[in-house]
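A protein chain is absent from this complex, but the other protein chains hold their places.
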């Protein structure tokens, strides 16, 4: 049985035909219409129709849509998706009316977590926390083998649990949210701060950024770190330490079997993973003695959202 | 069908016959033998035998034992219970051999949480976080209607998630654990600090403590606060603010339907609850717009452990 | 003997004739030319000439210029004044060439501190810390009866000592600077946060701000607080607590006889002063037993800069 998974991002809508092994058989991509809820449903429907037209008739049985926002516990309504301009948007209804298939709406990080749990780095773990270190931090919880949504559908907003009281201001209105310390944006902030205040130490990163502090990006820092640049490695060490502190907190609360780290920051591989694991092991409670959750890198990359949304539509 | 619930505390072993409505039909209490694992199992068995002897034959079908410590996910072994001197203790096996009934071992805060979820303040909530503000902070999670134990049985150690990086040292070896800020011990520390550094402001508390800063206890602070003493109320405001910050973090991660606050500190009622709710509402992410979890006081008091352990043995 | 004091602010250049008792006998004001170092010296010279032309010939003997920026220890060069677009600006030389009188350049907060020490709230104190709670936090130190400039002229940048490790980002490039917590900008941030996340509690402030969160200004919060509005008072309590924490740190380091609080935030009088003093007394080290520095409100208001610059030119 096939389903269609859709991943609505800030710039593009990506969709794919997903089989029961989590393989993507076909894929399409469209630009995301901005601040246009009706148009967004149109684009999703178009993507679904395109994909279906290229499959045998009636091969696709359901549609799962992942979206970067708060999704109601009924998996139908987007409470709010700031970057997409959605608020109390009945997205399931709109899309279902157009495509004539059962539709479920999911938070995109939940969808990605589900994909990793079913087909990726978390295969075989009944208790898993997926941490997506992208621009911010997204999260998904798989508990007792099922995606955990909480009472109102907004569980796993782990990027906004408070790491530092009175800490850095977050776009969410709070201060000290984890994503201010351990996300891609945090990595860039560390790199730019370092390059600005200590241009000599930051020389390599600055060179890769054409001498412009503002151009010190995640890619620049990652490249410099892969080359062995001390300053760039220090940026990863700092971000990795904060990331590990967060895992320690989540372990105290949830005692998962494993953590799966995804998102752009995790592209750095062991350069990120090593300081994360050191910090996690150092800061988790119950040491020594406690059996530690494993920390793994995500395996499905940017396609996790499509795969997870598609698979969730199946169940 | 009846079961027997046992609550092993640092000073006493309390046990009761629990019916299917969570009522305790009969109860016994013994001193806890210290640092004597075999003796502990004897006491538990004696309590069970006493209670059974006073019920109709074969009325009691199972035994649930709550213990303040890390309990394995198999609900059989106590990994470590510092205050009881237990380490890798096969408590289920020992007790079962003596009493000849099915036995389950549970963390005591888990047991209490389950009792509140089934018969107390959390009745009807499928997603509930129970926060026991005692000397430290204990926790129990009921998710999707079931007690959540995590992969290795030690989920919900919420007292040891980190509130303040580089914060107050905790007996667990870490720094900044939540229970250093929002427990009974934290309340006492605030009261004693205040009385020490500003004896005039702390006058009423000091008087209730016979003029001895060291005697400023949770009872003293609570009594002074109930009388309206400004300094004591300030202590509750500070502790309540930290407690509310913690609830905000847990809400970001778990999105529960309600929080149940128990433990000795919660005896102060609205004096604690008001600052907790103010802080929680102020600090939770997703405001305004987010549907907030309710914050309720526990209803079952000190008997929650017996009731919960007994009921868990039933399932 | 008369001197001329000049206060170069971001929007206006104010100058006055200052007598030996710190009285301003005459005063002029011009707009500050933006990003025009030469033009700035012209405006200063014009102000000086205007004032001199209205005094008896040769009545004015020297010129003191206060400027919001880092001033070299030679009191001649402005190392950097971000808001004025100055960098390594030989301001003394430029002005002196035009006015034909001895000129000294001072940091504006230093000048204000000196004025308060000589003629204002700090009269009679040999050891004084002046804290100007404006948009940010400025500071001036009078130690052993003399203005203290440090080795390179940039002592007393107290707004940028770190209050919270990993705290709120500051325009200076660091995180957690005191002025992110206890300045006018911090007060506004508290007020806006509160109005945004809890519009009901922030009702009065919102009304004074025509319903627009962005219009919740220092004036709005102060007015609401003076009316007794609970939310506005809470904003002052929070800011006052951070301010008091800072005074406690400065007391540990400098053991002054008094603190003088000036700047716009201090216009709220006891609404600010009360929580500041409570926090200071609660958090200063060496309690009980230690003789506490007094905390006073500044007396000279916005003219402190002119008076101080003029008086420093005399010495």
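Note that the chains are named A, B and C in the order they appear, and that numbering of residues resets to 1 at the start of each chain.
Keep this in mind: a contact is a pair of C-beta atoms (placed from the backbone, for glycine too) under 8 Å apart; a residue touches a chain by one contact, two chains touch by 3 or more.
These numbers were taken from a predicted model, which means no experiment stands behind them.
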Absent-chain contact - pick from C:120, C:153 or C:202: C:153
Residue touching the undisplayed chain, where the options are C:162, C:196, C:219 or C:314: C:162
Candidates C:18, C:99, C:250 or C:273 - the one touching the absent chain: C:250
Residue in contact with the excluded chain [from C:70, C:119 or C:236]: C:70
Residues of chain A (touch criterion as defined above) contacting the omitted chain: 165-166, 194, 196-199, 281-282, 287-288
Residues from chain B at the interface with the omitted partner, ascending: 164-169, 173, 175, 181, 189, 193, 196-197
Those residues of chain C which, in the complete complex, touch the missing chain: 70, 79-80, 125-127, 139, 141, 143-144, 146, 148-158, 160-165, 172-174, 177, 245, 248-250, 252-257, 283, 285-287, 289-291, 293
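By our rule, only the chains that are shown with their structure count from here on.
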Chain B and chain C: spacing of chain centres that average the CA atoms, whole Å: 51
Inter-chain centre distance, chain A versus chain B - centres from mean C-alpha coordinates, in Å: 34
Contacts with 2+ other chains: residues of chain B: 165, 287
